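Heads up, one of the protein chains got dropped from this complex, but the rest are sitting where they should.
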């Protein structure tokens, strides 16, 4: 996807240098592009790809536990305490937020679909497609969050003594 | 009641922000403090381009916007937002308030669950800032210009390459040659972002936007929950701010032009040949729009009748 982004942006640079406007035109409209490809489409395509990249990378970074943690103090916590922190955080912070975001961004996307939102400068059509990345990303986060809650619960329940070595939050 | 209004402009923006302040002040005075309008600048609550969606869903009660922002999904919005070779502000005022314009646009807004009120009218803007002089249609070929809306599509037809540049980067892009020309706003507003330091040639007339409307919108539920008196108070305040903007827009522009001219800006007029080519391309774009959207078609026919009538009256009354 980064390749595509690099490629699209480079096309924009070259196109702008040569002062191109309409790059291609065809009869039957296709999703996202409508029936033409202009420099404006290329410009808008940049942030379309970026939006998708952000939401997918966000979920990927969660899976790899790469989101910034400040472990000044928590470095001294036991594994079990850290696991409980994650469990509570996921339950009361992450899940409510992404559940609401999934719900409201779905409505947000539907509105774009219903009203045929599109570029007002002769660029891309079908804004609802790029707006779909929000509910998509939220559902991925939600799924990953619920997964971690279940895993952490499993670890906590199967090691009631407090000796936990697996699962939880790797540093 | 207190009503939150999310603006698509910075709160203190010259003229465009003042129009909203004027409206808010009138509402409060007329209703003797019963209705308060709380203004939120662009981005404070919602990003500018999401204001209408937010009002539609009820996330905010009210909005203040340049109607042309919604042209992508509400084609008829382009008619009062920025209609190339469209009506003058006075004729637009007649049509929208007395000629059924408001009702036609309201039809489109009904689907959005939004009440539409045309409360601010903006005078014609200049055609834009150009790094080089425009003498023939060929000079437009390959020109990189920041411009959007229907005018962007018109310019594409004559070979211009419209560029999307965020507001904050317009100055730098123009000054440093990333683009060759830019359309931004009224002279007094352009002056605040120093576009006169970025390019030398300031072209008239504003063929792309001879007039435009900024609207106040309310979520329909919020509007219907108001009693009749409150609705009248708001509509009256709206008429009052409309008149205020109609009568206060131009003097500031003339002062700004004078200052910029003294600073070395060349104020020029697009040659008739170029205007003719643009007029022809505009007719094509409008024909496309009329075919695409029945409401745009209806509104355009109605507005055209008004423009023709106004032209006739003007020529009858001409003393020159």
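Order of writing sets the labels: A and B. Residues in every chain begin at 1.
Just so it is clear, contacts are C-beta pairs under 8 Å (C-beta built on N, C-alpha and C of every residue); 3 or more make two chains touch, one makes a residue touch a chain.
Here, contacts and distances are computed from a predicted model.
Enquirer: For the chain that is missing from this picture, which UniProt protein name fits: "PflC2", "TRAP transporter large permease protein", "ATP synthase subunit a" or "NADH-quinone oxidoreductase subunit M"?
Expert: Cross-referencing UniProt, the chain left out corresponds to "TRAP transporter large permease protein".
Enquirer: Looking at A:33, A:97 or A:113, which residue reaches the missing chain?
Expert: A:97
Enquirer: Which residue from B:94, B:139 or B:175 sits in contact with the chain not drawn here?
Expert: Here the residue in touch with the unshown chain is B:175.
Enquirer: What residues on chain A make contact with the chain left out of this view?
Expert: Chain A touches the missing chain through residues 2, 5-6, 9-10, 12-13, 16, 43, 46-47, 49-51, 53-62, 64, 66-75, 77, 82, 85-86, 89-90, 92-94, 96-98, 100-101, 104-105, 107-108, 130-131, 133-134.
Enquirer: What does the interface between chain B and the hidden chain look like in terms of residue numbers?
Expert: 43-50, 53-54, 57-60, 165-166, 168-169, 171-173, 175-178
Methods note: only the chains that are shown with their structure count from here on.
Enquirer: With centres defined as the mean C-alpha position, give me the chain A-chain B separation in Å.
Expert: 35
Enquirer: Over in the complex, which chain A residues touch chain B? Could you list them?
Expert: Those residues of chain A that touch chain B are 15-16, 18-22, 38-40, 43-44, 107-108, 111-112, 115-123, 127.
Enquirer: Could you pull out which chain B residues touch chain A in their complex?
Expert: Checking each residue of chain B against chain A gives 53, 56-57, 68-74, 78, 111-112, 141-144, 147-149, 152-153, 156, 159-164, 178.
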